[in-house]
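Note that this complex is displayed minus one protein chain, with the remaining chains in position.
Which chain is which? They are A and B, in the order written, and residues in each are numbered from 1.
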Amino acid sequence: MSEVMEGSHGVAHAVKLCKPDVLAMYPITPSTHIPEGLAQLIADGKMDTKFITVESEFSAMSACVGVSAAGSRAFTATSSQGLLLMTEVVYAAAGMRLPIVTVIVNRTISAPINIWNDHQDTFAERDSGWLQIYCETNQEALDTTIQAYKIAEDAGVLLPVFVCMDGFVLSHTYEPLEVPEQNEVDAFLPPYTPKHAFLDPNKPITQGPFAYPKPYAAMRKELSDAIMNSKTVVKKVHNEFAEKFGRAYGDGIIEEYKSDKPTVIVAMGSVCGTIKEVVDERDDIGLVRIRCYRPFPKEELVKALEGKENIIVFEKDVALGMASGALYHEIKSILAGKNVRINNVVGGLGGIDTTKKNISNFVDRMKDQNDKIEFLRGDPNE
Amino acid sequence: MNEPENELLAPGHRTCAGCGPAIAIRQMLRATGKNVVICEATGCMEVTSTAYPETSWKVPWIHVLFENVSSVASGVKEALIKQGKDDVKVIALAGDGGMVDIGFRALSGAMERGHDVLFLCYDNEAYMNTGVQRSGATPFGAATTTSPAGTEIAGKQEWKKNVPFIAVAHGLKYVATASIAYPEDFQAKIKKALSIKGPKYLHVHCPCPVGWGCDGAKTIKYAKAAVETGLWALYEIEEGKLKLNTKPSELKPAEEYLRGQRRFKHLKEEDIKKIEKHAKQRFDHLLELENSEISLLKVL
Partner (left out) sequence: MIIMETTIGGIIYEPGSSAKTKTGDWRTFKPIFDNEKCKRCGICQKFCPEGIISINEQGAKANMDYCKGCGICAEECPFKAITMEVEKK
């Protein structure tokens, strides 16, 4: 069924279809419309879920950990400072192997305080053990939220997932969205019946123990292996979803868009829509969009970037102290030793617009360069 | 009944000899029985009872972090209700640091929201797990590693934070204090608290021989002396109405509690008098409250 709705409400509808047992939510711009949408669905009797109005994002994630550890399905959403406040719990949730799904409506981080979109909030969590999937459109955010539970709860994964959508650009935009039917989602996503983590007096177990160095190191290695192995599940679930619902996003890990050119842009999130238009308008560049950023799609990217002459990494984050973005270095590391020029644009910080003109201009400027790093400052003709 | 085979906390835990909190946890589990989930904050009892791959717990137990036990318990309780297991009791357990300082926001939020959870603080009056640092629950005059007794400052200069009364201010129907020296009283309070639906708060005083600098054999002696001197009072506040559970006809001199503990050994006569006066005044006020018709909930 196609319905015109705001991106945030699309996510709220997706969450409803996943039938979580408990939500624990705290408002923060620009993610606030998700809890508002869910609260309304519950108030209208359309959703049978307990909504905990916690006193902070820190407690939102803490309550989600409690819900998931008790063996139930949990959900929260946040942005920016809210995610940073959760950080300590974010790491614990992954270490405890709890399949919590969280939608991050990406927003920049303080200081100075600013409410608009970039990816610095989720980049601050990139080593936390959570999967991170970045969406280009509201439809993708809706679909990915449903996929996320199936990925997280897969017996071979058992890890939490961040579904990332750009603040305002997506979250506050109205457009027609396909909302799947409940019976279709029920057939796709079975109820959560955990075998590893629960809190049952008939089978008392201990979760979150203290570990000496050897078991600690072993558990961290296992966590590292688990998130790397989850990539096949991300792909499998994406393909199954595509087959059932008729919508695909590349191969579920990356999306190659007219990328059979010597010059390609590597980017994530909603800016890929703008980049695709530029790609359509000029015939000398292509796009490789990273959808699944954690686990990092090393093999997929190496394959997609094989034989390229020039790569421009466009990213909405800055690795302070490295004078560049963080993704740029990751791309460089997987292509080490290859004969390819790699350049970097740190763009969109604090929500500055990235125009088609900007993209075309930096392609022209960087095409023949190597290791060139530019920070976009917001001039539409820059 | 009290035989080791009925224990819900197995031996082999790594607490120090004479540990007060270990006694508190054992007494607690005797009162809760098996149909309970324990959510515990980082702290002495958490670290010493769950050294992977071993656990002392025979009831379902979860630890996440230091400052979020009340939020974790909120989620656990609501999930259990959703699973149709309304009868399973949930306890949020933390030491004084984890409950009254770093976990205070989470505690306040969870009490305000009204979850059916017992919030239980085992108070050994400092951050013992990290090596005896001052907490909001450290008493006046006590020397800790971050409130040492020096030539200019004689230990902690602030009075103990009164979290039971702060819990009452959240509109809780049941708030109580307890001591490991009075196990029947403590256990009756746990049972009563668990029989009441909604949030409830219990604060149990338990000496730490290592942190207090006293003989591990005298853990119970000091716990009892705290009550007999009025430096710790046993009361319960039901529907805002306070009732004292021990009423010594005359409070013993503070000296009987303070002397013998290394944390108080620097105190001068005038300090001891000041502490004694404070204890006496407080006890008199508690008596006044008990004898009045005042419900503390009515001022909310």
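Assume a contact is a pair of C-beta atoms (placed from the backbone, for glycine too) under 8 Å apart; a residue touches a chain by one contact, two chains touch by 3 or more.
The model shown is predicted, which means the values in this text are computed figures rather than measured ones.
Interface note for the absent chain: among A:Asp127, A:Glu175 or A:Glu222, the touching residue is A:Glu222. Residue A:Leu158 is the one among A:Leu158, A:Val233, A:Val278 or A:Ile342 that touches the chain missing from this view.
Only one residue in the set B:Ile220, B:Ala233 or B:Ile275 touches the chain that does not appear here, and it is B:Ile220.
Annotation for subunit A: contacts to the undisplayed chain at residues 95-98, 158, 196-197, 204-209, 211, 214-215, 217-219, 222. Residue positions on subunit B in contact with the hidden chain: 2-4, 7, 9-20, 22-23, 26-27, 49-59, 180, 183, 215-221, in rising order.
We take it that only the chains that are shown with their structure count from here on.
The touching residues of subunit A, when paired with subunit B in their complex, are 21-22, 24, 50, 52-56, 58-59, 62-72, 74, 88-89, 92, 96, 198-201, 203-212, 215.
Only residues 34-37, 39, 46-47, 50-53, 55, 57-65, 67-68, 70-83, 85, 88, 105-106, 108-110, 112-113 of subunit B touch subunit A when the two sit together in their complex.
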